[in-house]
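One structure, pasted below without further comment.
Missing here is one protein chain; the remaining ones are kept as they sit in the complex.
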Amino acid sequence: MAANISVRVLAFARVRELLGCAEWTLQLPPGATVADAWEALAERAEPLRALASSTRLAQNGRIVDGGAPLHDGDEVALLPPVGGG
Amino acid sequence: MAANISVRVLAFARVRELLGCAEWTLQLPPGATVADAWEALAERAEPLRALASSTRLAQNGRIVDGGAPLHDGDEVALLPPVGGG
Amino acid sequence: MVEITESALDLATLIAAVAGNDAGAVVTFQGVVRERSDDDRPVLGLSYEAYPAMALPEMRNICREAEAAFPGIRIALAHRVGELALGEASVAIAVAAPHRRSAFDACAYVIDELKKRVPIWKEERYVGGDVAWRENPAGENMPQRA
Partner (left out) sequence: MVEITESALDLATLIAAVAGNDAGAVVTFQGVVRERSDDDRPVLGLSYEAYPAMALPEMRNICREAEAAFPGIRIALAHRVGELALGEASVAIAVAAPHRRSAFDACAYVIDELKKRVPIWKEERYVGGDVAWRENPAGENMPQRA
């Protein structure tokens, strides 16, 4: 059985506040997707699910769908609707 | 016979250069119009006629037609097409 | 704040004149002396001449029109006269507005109307010594006499 992969997850703004932490390190099984990373956090903080439809996911600085496969060392970002300007 | 009226005429930009003077004092007969002031200057400097169609006339700071009647002490300005900004 | 001045224009002064805690957006415009004329001749500098007794009221009219069209905005407008070198600003506008769309639109309105209506004239000096009075394009100039 292959070793787990390690993924860094960054949470911003209201997602960060809801999770109580800005930066997570998750151990996920090989073949895990971005959606699996989201699910791992939602299991730790169920209220996160209410933000699922409004939160975009980025992998290594690019917006991706939940189905995108993860690799060891990837950076996943949870991006609520933006408010800059 | 009524006394002449005295009118101050200001010339700007290419009109000023053509006339060789920025500020004229004209003595005109009572009942003279803005067009008469123009004509008085054109008689002193015939090349001014070439600028007739492109020069606007102002009386006391307002754009007027040549037919506007003049009064003693009026200020007439000869305004070539503008180039500000 | 509306002025015609022989001094270098200071954008910070114009911005300070319109700033306020009710403004969410500040847009500025500066017209600057370019090294090439519109017909691509190399320019050494410009000189501007104004008829202030008519130009200042017309500049104020333009600001009032914009303030009426875009409620809640404030405008500062200054035009320089005399000799200008390359890179110097000939006109500067600052607009503060509750929201950005009205700040952009009002600022563009002011410069567009100034170029059409305000009695200010520009003479370009070229490399080689030529000079020429330059008019704003016909679409940006007042209708002339028939």
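When the chains are written out, they are named A, B and C in that same order, and each has its own residue count from 1.
FYI, a contact is a pair of C-beta atoms (placed from the backbone, for glycine too) under 8 Å apart; a residue touches a chain by one contact, two chains touch by 3 or more.
The shown structure was predicted, so the numbers you read here are calculated from the model rather than taken from an experiment.
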{"item": "Chains in view that touch the one left out, judged over the entire complex", "value": "A, C"}
{"item": "Absent-chain contact - pick from C:A69, C:L86 or C:V127", "value": "C:L86"}
{"item": "Chain A, residues in touch with the chain not shown (by the definition above)", "value": "10, 12-14, 16-17, 52-58, 61, 63, 66, 75, 77, 79-85"}
{"item": "Chain not shown, touching residues in chain C", "value": "11-12, 15, 19-36, 86-87, 89, 96, 98, 100, 103-104, 107-108, 111"}
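FYI, only the chains that are shown with their structure count from here on.
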{"item": "Distance between chain centroids, defined by C-alpha means - chain A, chain C (Å)", "value": "51"}
